[in-house]
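The complex is shown incomplete by one protein chain, all other protein chains being positioned as in the whole.
Letters A and B name the chains as they come in the text, with residue numbers starting at 1 for each one.
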Amino acid sequence: MASAALRNQVATKWQDAFNRLNRGQPGISGLMGFSEAWSVASEFLYPKDLGDPPKDFNVQHVKAAFDVLIQCRTLPMLLENFVETMRQRQYLITRDVEAFMAEYENSNDPGIIAKLTLRLCEWYAAWAPLVELGQTISAAYVAHFQTHVFSVLPPTFAGGFKALISATLAAFTDPESVPDAALVQDPNLWQCFETLGLTERYEALISSVCYEHIENHVTGMCAGKWDEQMLSKLREWMADKVVPWMLLPYARGAKTAEEARAMLQGVGSRFDFHVCKTLCDLRTKELFDIIIDYPESAAALQDLKECLQRVDQRSQLVQSLRKANKRRLLHPGADTKDILTQYVSIIRCLRIVDPPGVLLYKVAEPIRRYLRERPDTIRCIVASLVGDGESGDSLVDDNEPIQPLQGPQVDDYMDPNWDPEPIDAGPDFRANKPSDVISTLVSIYDSKDLFVKELQVLLAQRLLAVADGNYDNERRNIEILKIRFGEGPLQVCEVMLKDMTDSRRIDQHVQQQNPSILHPTIISRHFWPSLQSSKLTMPGQFKKIQDIYAKEYTAFKPDKRLRWLPHLGTVQLKLELQDRTLNTWTLDELMSRVGLTERTASLKALFAWVDRGVLHEESSENFRLLEQAEASTVPRGAAHRPIIEDEPMASTVAQEQAAQMRVYWRFIEGMLTNLGQLPIERIQSMLKFAPGYDQTQEQLAAFLEAAQREGLVTFSQGCWKLHR
Amino acid sequence: MKVTIKQWNAVAQWQWDTGKQDDATDGEEDVCGICRNPFEGCCPTCKVPGDDCPLIWGECTHVFHMHCLLKWISTAASKSQCPMDRRQWVTAERKVAPSGR
């Protein structure tokens, strides 16, 4: 049984509670007042259905009731009660949400989501306690309402909300594309989002909508459009269309334009960055084709340049272009000429994008390595240098001034204009300050001697082919090349040209002394590419004509003699044929008679006569002279014949290099015999003293590897030695 | 069959007449004993071969690039001797040997 103390204690508590509720008023009138206040407040807060008629409350009256409850310190209890009732009435909202979401899931119309949010706002308004009731009540209400709403929104809502945001943005940028623009442009909509806490909850989603929108727009507007600068247009579009939309989510509650601008600054900069990055990505992906299109695509390159200043995508650009080059350019099916053309375009284009040349340096390296391995690269470059008509577009821009080749430059730190190299330059990078395209091409190789050699071969072919004695073209070319390569290396070409004019002068003299049908080109050996020698013996009158001419020559130049190269030159013959004895010759007989040892050359010569109806091939490699044209012996079509490869008159540089390397092999062999084993650098440095040696270390390495395959040398511990 | 030559553009190399047989020069060619460049090339100071960088014949039958020999003779150390045989250098009158032709 309760002790007196306990009873006393309970009585005290009860008295306390009573006093709190009765507030010291007479009798229980205070208590009665409290009871009424409670009932008014509860009634006021009761979450009613939207269809219910509005209750008519006197604000003063309600406030007074709340004041009573506050005095009685029962406000927390009231709120608890309110939240509980909200929970009980939650089904009203759930019903609406389910109905709207079902409709949305059927139609995928973001408009439904808009309606849903507006509806939820109505619920919010309907259940909201008066603002005048104070911050505490409002805050508690917002928190609980939002919690309730979020708990009933299904997972599909996020997708729908995203579609809705997207529609609101599209309504600004492209109103035509949005079916019920008016709905999504409802100015209350964003207020609703705010009220329901959607803006905050879906902040990342809203910005992703904008990012995606920017991406779609940039791709749609700029893909394949390279003849116009797009970046400024994109920025205009952002300012005109996107920024007004941005005010809605990002400048909420801004009171002045100034305030709005300040609020948009951060997000605006992020979106501008995204514009640049998207355009940069697109142009990077398109770069290979943009380069093909150059110079029509110059505007796209300007854009890329500007984007790269904003977005650091330089290494991506290098990777991507290198990959494209590897896949589309540097494969066996591509013509060397095309590779060179594209390389030149790459040079020009990347110079626009990145004037210091770091990007070019990084992209060019694999191309240069690949070109170095191609046997006809030098020939292509040289042909283009001398404006070889048949090779199509010249690699050289006619507007580019002809200037001396530029070697690698050494940094001049005393130069007040010296700039440090760009940070992504890498240790091997040498700022090839504005050097011309030809210098860049020539620098693919370590030595320009190779070019001069190839030039020599080309010049020899042309000079010996010139029929009218007009060498002006060649002379002009050499003059131009002298500017590029310097006088020294082209000295041999000078001698070749001089030989041509000297030959003419000598011929004029000889003709005066003793007219001859023969007009030889007299060349200086050692200054012409090695012309294949021939042991051909000239028959009968041919030999006589040569001898007479040679004698006149020696009379004119007493210290000199002529050595004929009978397999070179051209001759016009008139053959008079009549019915006479028929001789047949076998190929071998013919060959021994004229001293020819080249079987293919002999066959080729004979077939030339067969084609003209002079000879007839009786049986395989058995020929008969046709003294009378035989109608029946229509020349056999070339198709029946073995294909005879034309041997070039002057050996190509590649052949010559191979021949030359054989000479150097003896040198290397001697070196390794004398010195045991050597690293390649040492072999190369010693070979450099050998006259005429112009191979690069890479070429030497390739040669040594070939020698290794043949079992001549071995390689171990970084040194080469003879295999014994 | 009658063959008439209407026009003939041949190609020939010139070479110095050093008195050797024509064919002998095919493989091993003659070089100047001083600079070791071929006679048909030019001496190290010249750029154009032939008449611009002629040979000089000694009575001792030795032949050099003229420029090389003159440079040697101009040194005190040469004592005006032929580099090959150390005999007093005497330039041959005209070395037009009606050789083997």
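Criterion: a residue touches a chain if its C-beta (ideal position, glycine included) is under 8 Å from a C-beta of that chain, and two chains touch if they have at least 3 such contacts.
Note that in this section contacts and distances are computed from a predicted model.
Colleague: Write down which listed name, "UBC-like protein", "Protein geranylgeranyltransferase type I subunit", "TBC1 domain family member 15" or "Phosphatidylinositol glycan anchor biosynthesis class U protein", is the UniProt protein name of the chain that is not shown.
Modeller: UniProt protein name of the non-displayed chain: "UBC-like protein".
Colleague: Considering the complete complex, identify which of A:A11, A:L50, A:L573 or A:L675 is in touch with the unshown chain.
Modeller: Residue touching the chain left out of view: A:L675.
Colleague: Which is it among A:K255, A:K574, A:R666 or A:R709 that touches the chain not included here?
Modeller: Reading the full complex, the residue touching the unseen chain is A:R666.
Colleague: Touching the hidden chain in the full complex, which residues of chain B are there? Just list them.
Modeller: Looking at chain B, the ones touching the missing chain are residues 33-36, 44-45, 68, 71-72, 75, 77-78, 81, 83-84, 86.
Colleague: Given the full complex, what residues of chain A touch the hidden partner chain?
Modeller: Contacting residues on chain A, toward the hidden partner: 663, 666-671, 673-675, 682, 685-686, 689-691.
Note that only the chains that are shown with their structure count from here on.
Colleague: Would you mind pulling out the distance in Å between where the CA atoms of chain A average out and where those of chain B do?
Modeller: Going by mean C-alpha positions, chain A sits 60 Å from chain B.
Colleague: Inside the complex, what are the residues of chain A that reach chain B?
Modeller: Against chain B, chain A makes touches at 464, 467, 491, 494-495, 498, 502, 517-527, 531, 533, 541-542, 545-546, 550-551, 553-554, 557-566, 568-578, 580, 625, 627.
Colleague: Which residues of chain B touch chain A once you look at their complex with the stated criterion?
Modeller: Of all residues in chain B, those touching chain A are 1-17, 22, 25-26, 38, 40-41, 47-51, 54-55, 94-96, 101.
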